[in-house]
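For reference, the structure is listed below as structure tokens.
With one protein chain held back, the other chains of the complex are shown just where they sit.
Presenting chain A:
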């Protein structure tokens, strides 16, 4: 601490602070236009000047560090006059159109002009009094608008693009009076590297940059903000959502929380719009004479309960399947699994996590004793090497992608293994393009090299693991040459990856569907666990295995026991002690038989064993592999009911549809990819006629004859805490702020940042287990008729089956249709040009889709996203399942390509 004097008063402040920071801590206001902490700190505007004793000039408070004995004046006439003059200069070219400006009320420049009472800058050029339309490179994109006249050249947007978004799409061009914020070579913004995360808009202190979607939707004073959690991917970004006077969401801001550090992506920033859609369901629907017709809640509930009861009585409880949802809250999922288990009496409860991370839950559980990501997002910044495999991070988890790039700038290295040269691969220090489905071979090859170069952590292996010898024996088979042959990766690259990962002090692994969605999904995950264990990269900061979760509550829906083999907190249904505990807690007899997975629902339905399905917000008829057969199965059901916010592809064939509230209208909790339970708050009122998901289930249960009564999500969470040891200390009261990371067993436990800390694993004997995993080829291989490998996945702009993002006008305008990425060499060979229509066929069906010639897929590989119902890639995907996790092989299918027309 050092002593300084501010405005004549003595203070003790921390050393190393700037004058502005010191003053902020003391409640002394120092105005600024350009300073944005950790983002933009270049001292451009000159508004923060202060007077300092014995200084020649008026120093800028934002960049001048405090020093012992410093005497500062912040309010003298000289200070005020200087600030005023700088402000007059900034206002010289600013149009005076606050009346119609969308930033009115949220504009730092307006506030200062008001504060200094500047009605008309003494430098004002009369020509610039009124706003003029000028052409800019921002004119042709649907997301961001630029009004150059309002720009004060504070450079915050450029810094936000470089330091937060990490894409560096925009820059400061030219010099002197001609200086401007520009795109490289004046190309339209959409042709730059811009990903439309709009960090630049959030950083802009004036109306120069604004979300195009917000224009004309109401003045800032008329918008009501609510802090809640983004409903898209599993990062769990904290957002501030604004609703207008008509109960419509019109704007989103990223909150500077522990999770997302003030960042968001295009979906977080613009994707809320679907909740305003006129397509929202607002009345229950019952199928009568083959058509879904409006019904009252009482009718729909009575009819559903009656049919379910009928089927249960006739065929037994296991003839009914229930689906929870990774898009719904923990409370919703807890209630629906309880209804399935107690009300209906079956363990046939599953959710769409089956289709993304069931391999992770199974694999990491076998190896480490807990099926969740081991470390936290804040840990990324402590890692030296980031090993990314099968993850298109910047598109599927954009904010984590930004963190990874930021950590690279701090000196860490990135290794990317992916068959596609995705954006994060372009940023990588090492890029290994392996053939889809050869992950085990590649990882075994890397481990073999680690052993050869003696980079394994012998002490860690001896103290905290078992099964190393078997693995070592197996690895003898995976020499460089063989692995290179299987994977198509040059031997040198495999060796260098091993040296880099193995030589790191702490290395973190990131993976997603590229690992899990295979018939060898669990094997792949086990290999990843092997790699982390062999190098001791577990249970410490900056290390670990980050299985990045794809949906807002994919972690939570599994934690809540919306799975056929476990109760909440992964307590096994076939463990008699556990069963007894839950029978006591829930006051009912429970089934000891593990239930069916969602991927088995359709086959069982087809065989006539499953008779009814009740689903909460799921859309399997779009998202399951080989969806044509899934549809046939569901169509054979005697009864199918669903609750949803839209009439999804699945809801279209239902017998009963209940209208539900959307995530942005809910109270409740989501658990993000780092096990952090976070509070949702309703940012707008739910539409009239809809009910909350948990509420619908409770009301149905009551009519069904099993009474569940909760006053609200908080009470449901209290019950969850009672029956789930790892969440025993969690209650809504404690979740305000940053939330809590489970395990959090007691009410005074601070939550767990790092799992398996110090090598104490969650397996019964406390040790991590190596599994000697043999490489098995993908289920389907290419042949003459189907010579290409088709891999499916997400793109940045859309999400899931598209029911949300395709109802966001700006997003759907920007990416309105599906496409197939084809390597230029393959395209030339087949005579396919960019934007040609091609027919893509597999053994299961074919779709027609536009071609996009791209250097991303390697030769022989094509990629199609699964967001578009008009060209649904899941008509093509392979339904072959992983034997343990029952996940389908979405990532590898043999396909043929055929040009239809130009």
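We take it that contacts are C-beta pairs under 8 Å (C-beta built on N, C-alpha and C of every residue); 3 or more make two chains touch, one makes a residue touch a chain; residues count from 1.
Basically, contacts and distances are computed from a predicted model.
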The complex's invisible chain, by UniProt name, from "NADH dehydrogenase", "Sensor histidine kinase YesM", "ABC transporter permease" or "FAD-dependent oxidoreductase": "NADH dehydrogenase"
Touching the absent chain when the full complex is considered, from A:62, A:170 or A:344: A:170
Full-complex contact with the absent chain, from A:95, A:148 or A:184: A:184
Contacting the left-out chain in the complete assembly, out of A:41, A:128 or A:193: A:193
Interface with the unshown chain - residue positions in chain A: 161, 168-175, 182-185, 187, 192-193
